[in-house]
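I'd like to ask you about the structure that follows.
A single protein chain has been removed from this complex, and every other one stays in its place.
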Amino acid sequence: MVGNLEKKMLFSKEALNNKEKLLEIEEVELDFQRKISETLEKFESDPSKIILALQALQNVLGYLPKEAIIKAAEKMGVPISHAYGVATFYHQFRLKPIGRHTVYFCFGTACHLKGAESIYNAFLKAANINNDENTSKDGRFTIHKVRCFGACSMAPIVKIDNDIYGKVTPSEIRKIISKYK
Amino acid sequence: MISLVNITINGKKYQVSDGITILEAIKEVGLYVPTLCNFEGLSNTGACRICIVEVEGFRNLVPSCATPVSDGMVIWTDTPRVQYARRMVLEMIASEHKFDCQNCPRNGNCELQKIAFSLNVDYVSLEHNVRNKGIDTTNKAIIIDFDRCIICGRCIRACSEIQTVYAIDYAFRGYNTLVTTPFNEGLGNSNCVSCGLCTLVCPVAAIQERTSFQEVKNDMDNKFDIVSIIDPLTQLYIGEEFGFSSGKAIKNINKFLKSIGLKKIIKSYDGLNISIIGEAKELMNILNSNEVLISAQCPAVLDFIKKFFPEKIEMLSKIRNSHIISASLIREGLLKNLKNIRKEKLRILSISPCLALKNEIWKPYYKGEILNYVISIRELASIAKLKNYQDFEILELKDFKTFPSILDAISGGRAYLVIKTLLEILGKEVNEKLLETLCNINEVKSTSIKINGSKLNIMVANTLGACRKILEEIDNFSPAYIELRACPNGCIGGGGQPIPSLKENRKIRIENILKLYENINKKSIWKTRYSKILYKNAYEKDIIMIKGEY
Partner (left out) sequence: MSIIAYLRSENEKLPKELFYEYEYRIMVGISTCSLTKRAEEIKKIIEKDLIDKKMDAKLAIVGCNGMCYSEVLVEVARINGPNILYTNINPENAHLILDHFINYISNNQSLFQSKIQIKELKDEPFYALQERRILEYVGRIDPYSLNEYLMIGGYEGLKKALSMSPEGVINEVLSSGLRGRGGAGFPTGKKWKFAYESKSDQKYAICNADEGDPGAFMNRLTAEGSPFMIIEGLTIMGYAIGANKGYIFVRAEKPLMAERLETAITLAKKKGFLGENIMNSNFSFDIEVILSAGAFVCGEETAMIAAIEGKRAMPRPRPPYPASKGLWNKPTCINNVETLAHVSLILKNGSNWFSQVGSEKSKGTKVFCLTGSIAKSGAVEVPLGTTIRKLIFDIGGGSSNGSIIKAVQIGGPSGGCIPSKYFDYELDYESLQSLGAIMGSGGLVVLTESNCMVDVAKYFLTFTSAESCGKCTPCRIGLTKMLNKLIEITNGKGRIEDIDYLINISRVIIDSSLCALGQTAPNPILTTIKYFKEEYLEHIIEKKCRAKVCTSLLKYEIDQEKCKKCMVCVKNCPNKAIEIEEGEIIFINQDKCIKCGTCRIVCPFNAIKVS
């Protein structure tokens, strides 16, 4: 059981050093380092809280760069392979940098039946996002498919940052997008 | 007092111990249910769904490996419902597996093939798909072929539960699940210490050793002189791949090696003997002190200590790996029976059950070129099979002449030999009971002896999980000699051994080696004049110890 082993034994310091050399500079700004340490300071070393630590880091950094996952694993006393497995399992965690605006498409049952798929496709085309990416080329938008906001009577729903749009149609997409820089 | 429970399997009543799993009960009464993700010594996850059986009172089929028996349970292992489900589960696995059996190192020795055969699955009704996730070749000893992986998780459990290295884990989820290293950076950039236990537990060829014979062949074609250092017990191990039962070895392996171009062959005894004498002398220096000497012969343990216990590096013996010493002996021309070698065109090959050695030879503290390639027992056997070599003959153990240093292959054997040598250097004799104490099949063995009035602790551990426990407490043991091995029961359970390498196989290997040792136990490394002279020569050429830091 992971919980029984001392934290310092659970990751390779040598491999860590190699990783630190490999990290791209654009990903690890000094600012990130500071934010990561500050966030992790608030946690006690407890393997069961790795998910909370990752959530806190993502709240602060916007996403989870490699460095954040490694430092979180270190602090909480779990192997890096475990932390990576957790970070890639849950929907909430984003491992790539995000766009300036986050777009949530509701794909709940009601929204699906009211055409969520077509407004999603329209958005992809209008914002120039490839099918297998989730951030637009100009860095404006990061898109997410979400399961149900619980506002089913206003289906289909799109949320951009804190603005919620109800009863959206594909033709409105261009207009909506143009509001965001 | 073990309590018993009454169960019914396929209509017949049985009494079995309470608390065991349905699978264990099934095996106990002599029946058979195929399994895939289940493996001895690893926790039961119930993931693959091949071992499913029908149990009355349960709505769905249950995994027999992970379900405990209870009193009154009625189990059916082969109803049409079970057969259909099991077959379709296998088809599902097969439909996502890169079926390139012709090119696969496990062709003929593959658990997926075996089950498919036993279930008569000759055709897969589901659409076949290869995910094209590629191959990880970042580690020189072990590679991962993601398209062969059936996500059974055995390697993960071996690496975490037994070895406590945690180099690999599941990543992503659902259909996109991968068994991989953090950030997919590859084994060569992870915690992996190349022990190779994962390759021994993989049911297919998803995680397997990286073969080296092609390189050897290329060098042969380019007119290099290849000298092979062979583990003296190769003849014993390789017999398993050719169906030779316990108590037998293969005669005349040199003939086979010559047939594949390896003409100059020496056994690794010399390196072994020198390393044992060297450690005994090192140990002599720490008697009466509060120090601890950790044998550095296992390359995986070396890597493990550097990665997880760097503060203990100073406790490591400075004596080099025995194969490296043998290679240096060759390069320095210290071996009489090797003439006519062109130094500039010399390449040295090691045949050994050790996978970590494939990585170790590249370490910076072996300055310059010493050992060039390592071929495992498994790879050697597959070369023989590929070439359809037919001339293997049986060698009875009583006719198999060996030398005491073969004990090194067993976890605890080296400790025994080092202590024996130390005592002989001091003019004493070892108590033969020590052999039994140190060379049994346990994971951890410990004892202590008195030398000239002062106590010396001896701690032996195999599998990295056990080694970790020793390393954590190591300061409490001084003064001590510590022998640590990464593989189960030592090199006889090494990553390069034939598959299967289960407890019963390892037990037989240990028994065989002890039998061989019995035939020659009157011999002594220290008292053999040749070893002493060789040691002195090697010492003068400074090829016994590592240069610089680990």
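Labels A and B are assigned to the chains in the order they are written; within every chain, residues are numbered from 1.
Throughout what follows, a residue touches a chain if its C-beta (ideal position, glycine included) is under 8 Å from a C-beta of that chain, and two chains touch if they have at least 3 such contacts.
Source: prediction; values computed, not measured.
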(request) Would you indicate which residue among B:G174, B:G243, B:G427 or B:G548 is in contact with the undisplayed chain? (result) B:G174
(request) Decide which residue listed in A:I36, A:I50, A:I143 or A:I160 touches the omitted chain of the complex. (result) A:I50
(message) List every residue of subunit B that touches the chain not included in the displayed model.
(response) 44-50, 52, 60-63, 66-68, 81, 84-86, 88-89, 92-93, 95-96, 125-127, 151, 153, 170, 172-177
(request) Spell out, residue by residue, where the missing chain touches subunit A. (result) 2-3, 47-52, 54-55, 76, 78, 82, 85-86, 89-93, 107-110, 112-113, 115, 118-119, 121-122, 125-126, 146-154, 157, 164, 166, 169-171, 173-174
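Please note the rule applied: only the chains that are shown with their structure count from here on.
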(request) Between subunit A and subunit B, tell me the centre distance in angstrom, where each centre is the average of that chain's C-alpha atoms. (result) 41
(message) Under the stated contact criterion, what part of subunit A meets subunit B in this complex?
(response) 5-6, 9-15, 18-19, 22, 66, 69-70, 79-85, 88-89
(request) In the complex, go through subunit B and note every residue touching subunit A. (result) 160, 164, 166-173, 181-183, 185, 189-191, 306-310, 468, 472
